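Inspection log for the structure reproduced underneath, given as structure tokens.
With one protein chain removed, the remaining protein chains of the complex are shown where they sit.
Which chain is which? They are A and B, in the order written, and residues in each are numbered from 1.
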Amino acid sequence: MELTLNHYLVLSAVLFAIGLIGVMRRKNLLMLFFATEILLNAVNVGMAAISHYRGDYTGQMFAFFIIAIAASEVAVGLGLLIVWYKRTGKIDLDQMTSMRG
Amino acid sequence: MFEAVAFYLFAALTIVMFTITVMTSQALYALTAMAAGMIFISAFFFILGADFLGAIQIIVYTGAVMALYAFGMMFFDTTRNVIEKRNNPRFVVILGGLAAVLVVLIVLAPIVTTDLNAHYPIDTSVGNSQAIGMVLFTKYLVPFEVAAVMLLVAMIAGIVLAGKKMDKSLTLMADEEIALMHALSHDTTEEKGGH
Partner (left out) sequence: MEIYLYTALFSPLVGSLITALFGASRKTYFTGILASGLLFASFVSSLILLTYVMAGHTVHVEMMTWIATGDLYIPFGFVVDQVSVTMMMVVTTVSTVVHIYSIGYMSHDKGFNRFFSYLSAFVFSMMVLVMSDNFLGLFIGWEGVGLCSWLLIGFWYHKESATWAANEAFIMNRIADLAMLIGIFMIYWNLGSLQYDVVFAHISSLPMPIITWIGIFLFIGAMGKSAQFPLHTWLADAMEGPTPVSALIHAATMVTAGVYLVVRANPIYSEIPDVGNAIASLGAFVAMFAATMALVNRDMKRIIAYSTLSQLGYMFVAAGLGAYWVALFHLMAHAFFKALLFLGAGNVMHAMHDELDPFKMGGLKTSMKWTWILMTLASVALAGIYPLAGFFSKDLILEVAFVEQHYILYTVLLLTAGMTAFYSFRLVALIFHGDKRHLEHGIHPHEAYTFMLYAMAPLAILAVIAGMVFKTPYYQMVTQLLPAVQYHIHNHTTFWIMTIGTQLFVILAIAYAYKKYAKAVKVDKKVESGFFYQLLYNQYYIPKIYDEVFSKPYLQLSKLAWKQIDLRIVDATVDGIANIIYQTGEKTHTMQDGNLSSMLRWMVIGVVVLLVLAVAFTAGYNAVNLRAM
């Protein structure tokens, strides 16, 4: 049984769906961050697979940059989260209602 | 054969781990499950021959990001179960699944129908890390530098945001309040010097 690109892409899509469900489901901001990490990783799998099966480094390059972005996102995001927590003592999404019109 | 077995094994493990991450109500469980999932993801990179990417995945995610989250969680009360009020979970699952199916369709469609040419073909004569380095520092030098600057910015931002007194905004304070704050910090240092 030969592995094809489609296997990886389906896996990538499944992981992406899990991440998406997490994004919609989670109310705790920290947990929401976990879900976004899953989304990014799902895409990375797809990138690496395409890179391998098309014989092109471009996919790996993009995966590389995505990892960099994910790392900075975590750094800034956590920083903001901590500030928010210090101010309000809560990290519940439902209670962040300052954007209500 | 070995590849296939490895793929299915790791695929199953990854899906399970990430499902736990998304579904559990224990923050600590979620964190550990995600760390495990990240490591399993790196297995795919090794299977696909992207050794450097796999190493990066382990170092960055399991090393740096997980450590960050772990430290972050120390701020929050993680011993408690995460209580989340949620409505209409089935809707969420259907929406996620639909998005996944559509993404697969779109990603597959051009690959099946059109013949793409490789911009930077994989060179088998050198190792993966060396080849990555060649491409990264020739064709992708500018994005690389930009990414470096971005990481620097993120680092500074992280420090500034999580640093002391960051719960006070200088821009939102009146001049007298700032002066008062400075005076207070001056006093404390003098006291320390005095002792």
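In the analysis below, a contact is a pair of C-beta atoms (placed from the backbone, for glycine too) under 8 Å apart; a residue touches a chain by one contact, two chains touch by 3 or more.
The shown structure was predicted, so the numbers you read here are calculated from the model rather than taken from an experiment.
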item: Identified contact with the non-displayed chain, of B:A4, B:L105, B:A148 or B:I178; value: B:L105
item: Absent chain, residues of subunit A that touch it; value: 20, 23-24, 27, 93-94, 96-101
item: Sites on subunit B contacted by the missing partner chain, in the whole complex; value: 92, 95-96, 98-99, 102-103, 105-106, 109, 113
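Throughout what follows, only the chains that are shown with their structure count from here on.
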item: Footprint of subunit A on subunit B - complex, ascending; value: 1, 3-4, 7, 11, 14-15, 18-19, 21-22, 27, 30-31, 34, 37-38, 41, 44-45, 48-50, 52-53, 56-57, 60-61, 64-65, 68-69, 72-73, 75-76, 82, 84-86, 89, 92-93, 95-97, 99-101, 103-104, 107-108, 111, 116, 118-122, 131-132, 135-136, 140, 143, 147, 150-151, 153-155, 157-162, 166-167
item: Footprint of subunit B on subunit A - complex, ascending; value: 1-3, 5-22, 24-28, 30-31, 33-35, 37-38, 41, 44-46, 48-52, 54-58, 60-61, 63-65, 67-76, 78-83, 85-87, 91, 94
